[in-house]
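The complex appears here minus one protein chain, its other protein chains still in place.
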Amino acid sequence: MSAYTGDELMEVNAARALAGAKTCFVGIGLPSTAANLARATLNPGLVLIYESGTIGSKPTRLPLSIGDGELAETADAVVPVPEMFNYWLQGGRIDFGFLGAAQVDRFANINTTLVDRGPDRPAGRLPGAGGAPEIAANCRQVLMVLRHSPRNFVAKLDFVTTLGHGAGPQDRKRLGMRGAGPVAVITDLGILRPDPDTAELTLTDLHPGVSVEQIRQATGWKLRTAPEPRTTAPPTEAELTALRTLKSAGKQGR
Amino acid sequence: MSAYTGDELMEVNAARALAGAKTCFVGIGLPSTAANLARATLNPGLVLIYESGTIGSKPTRLPLSIGDGELAETADAVVPVPEMFNYWLQGGRIDFGFLGAAQVDRFANINTTLVDRGPDRPAGRLPGAGGAPEIAANCRQVLMVLRHSPRNFVAKLDFVTTLGHGAGPQDRKRLGMRGAGPVAVITDLGILRPDPDTAELTLTDLHPGVSVEQIRQATGWKLRTAPEPRTTAPPTEAELTALRTLKSAGKQGR
Amino acid sequence: MAEIRTLHDAVADLIHDGDTLAMEGFTHLIPYAAAHEVIRQSITDLTLVRMTPDVIYDQLIGAGLVRKLVFSWGGNPGVGSLHRFRDAVENGWPRPLELDEHSHAGMANRYVAGASRLPFAVLRGYRGSDLATRTDTVSTVLCPFTGEELAAVAALNPDVTVIHAQQADPDGNVQMWGLTGVQKEAVLAADRVLVTVEEIVDSLVPRPGGVVLPGWVIDAVAVVPGGAHPSYASGYSVRDNDFYQAWDPVSRDRETFGKWLEETVS
Partner (left out) sequence: MAEIRTLHDAVADLIHDGDTLAMEGFTHLIPYAAAHEVIRQSITDLTLVRMTPDVIYDQLIGAGLVRKLVFSWGGNPGVGSLHRFRDAVENGWPRPLELDEHSHAGMANRYVAGASRLPFAVLRGYRGSDLATRTDTVSTVLCPFTGEELAAVAALNPDVTVIHAQQADPDGNVQMWGLTGVQKEAVLAADRVLVTVEEIVDSLVPRPGGVVLPGWVIDAVAVVPGGAHPSYASGYSVRDNDFYQAWDPVSRDRETFGKWLEETVS
């Protein structure tokens, strides 16, 4: 068995979360890596949808941007951006939305807009919302993938760009949101899932060799742990090979 | 000079009304005949737009329906029907709307929905609105073409399908309509135009050989006449040839 | 994912008595064969939706299967009246026909709202028209920014939409081209979708003007060459204008129509 990195653990487990998914609205970066790895391994029929307008893209290498030519050339259909957001995303056609984040809080709310850097410095500017608010609102379920650190997993967001579960299980219903919201946050240390009763993110899975204490240290709030957290299966040789092939093809493609 | 029919007078004068027009939203039937004749004679650059989604159709024969294949095959662009109505028509892109009518009243309001056939009979059912209400609302100007008879030119519509000038010059403004509304009604006897002060349809042009009295007899309200009504120029040989060629090609095409 | 099925089985499984059914196609690609299968299976009490209920709906209405019609222009294009439609509206024969009547712009936007899963759409329309006084699916909204009043139309979400397209691939992905009207919206607004196609091809080659609908938004595909006749499928057939002309005398008389129905459809 090859050695593997924390990032690879994260990417492999993010891909596994798409087992059985039919359609996935894919953000660029880690979500795109995960979704393409899922297609290359356990879910070859997965329909990848990018906000640039491509439905059913089958890239052979990781795209650098959501508008790389290969995404359009290999797609089943290319549609205008307004149609993508109105008919396909808002139309409730898409199983999973896959998002990254700069900050996430205990209810899986997301900040990608700005970070407070203390009283003497201006807030740090991030890219902003992109498609995330409506992806999180309108996909049937939402997956998130990001690296685990106290800087990313914070007690209070500096800005709520995208609603996850608000302040508890009633909030999505109260706001009339139709999708179930975030169902898993996959990191380089483990997997957090919302508690069915409180919607609070709870540690349910640790990656091999990671301790509960280590994850608590990397989380900016007092993280709750499931009664018997599981350990994720180590990456298989096939998963690692597929992942590394995708990535090196992506680099060569540049 | 050939002999010509009343219908041909109507069609030739309807085509002439498109001199200088850039774009025309074309209803099927007489409006389509007029618009295609305009392209074949005095306005070869006229852009014909059909509600089936074709922009810049250049049919060589009169289409039987707004969805004939030739309209799409010869078009500069074919767009979905919602786009046609929202971006192109409602977007205020189109100079002239060209409409037919079953009934028209003195303010150029239009009925294409139903006709009262007396107390003992059910109302006679007509096709309905189609694109007309929004064509009349959103084109910069509206032309109408229909045969002149007391049955068609009525004191009171049985149903207002499409607003022309309402009950006078203020009504379009009050309703926030952006186009100028009907500017001419071309018939087999002459041409009526709204009075600039009252918006009431007024006889401004007679076709050759037609008397004011004859038109009054064919109009269901007390028709006002411009101080010095003009006489339209007789159809030229070129106009008649073009018209008859279009029509016979249309018949052969069936 | 779309299943490739026989027309009989697809219609039997997807279309039920009492359904709201949209059969779209703007002059081009009208799904006549599917309508005839509905007649053969006597699926009834339908609410039919269609911008231009031309001859296809004249046949369904004359066959007595229709309770209500949602539409914006009901004529035989380029020919004249729809006599079976008129007979139902004017005389209640063979049964009364309830109407929900709109303009084309209104109907198109009702489908757009349906496909977008919004409850309504906004347009500049219906102003000064008596249409709005006879339906409960037209209202108004105020722009929250300018205060301007605009028309609102209620979303259309048919139980079933049926369209005809040129091609499908073995996975049930569909491509149509030429005039594609409001078909994408009608498909995406519906709960269930049946597509009849001219043929199944090994794989769809993108065409100029082509609209591709992925198989996962379609329930069933049925291969019915010529399934749009007397309408047409660009690249496969031309519009049978003679049929539309000939329909006028056939449909004018109840008995002649009945004979046509018996001989041609059943």
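Quick notes on this structure:
The letters A, B and C name the chains in turn, as written, and every chain counts its residues from 1.
Assume a residue touches a chain if its C-beta (ideal position, glycine included) is under 8 Å from a C-beta of that chain, and two chains touch if they have at least 3 such contacts.
Predicted model only: the values in this text are computed from it and were never measured.
Listed by label, the shown chains that the missing chain touches in the whole complex are A, B, C.
Across A:T162, A:T187, A:T204 or A:T232, the residue that sits in touch with the chain not pictured is A:T162. Interface note: of C:D45, C:E148 or C:D253, the residue touching the hidden chain in the full complex is C:E148. Not every partner is drawn; the one left out touches chain A at residues 28-29, 51-54, 63-69, 71-73, 78, 80-82, 84-86, 89-90, 109, 113, 122-134, 137-138, 159-163, 166, 171, 175-178, 253-254.
Residues 116-124, 137, 139-146, 148, 150, 152, 154, 206-210 of chain C touch the missing chain (whole complex, contact as defined above).
Panel shows chain B; residues 22-23, 47, 55-56, 76-77, 86-87, 90-93 of it touch the chain omitted from the view.
We take it that only the chains that are shown with their structure count from here on.
Note: centroid distance chain B to chain C, computed from Cα atoms, is 28 Å. One simple way to say how far apart two chains are is to compare their mean CA positions; for chain A and chain B this gives 57 Å.
Residue positions of chain C with contacts to 2 or more other chains are 112, 184-185.
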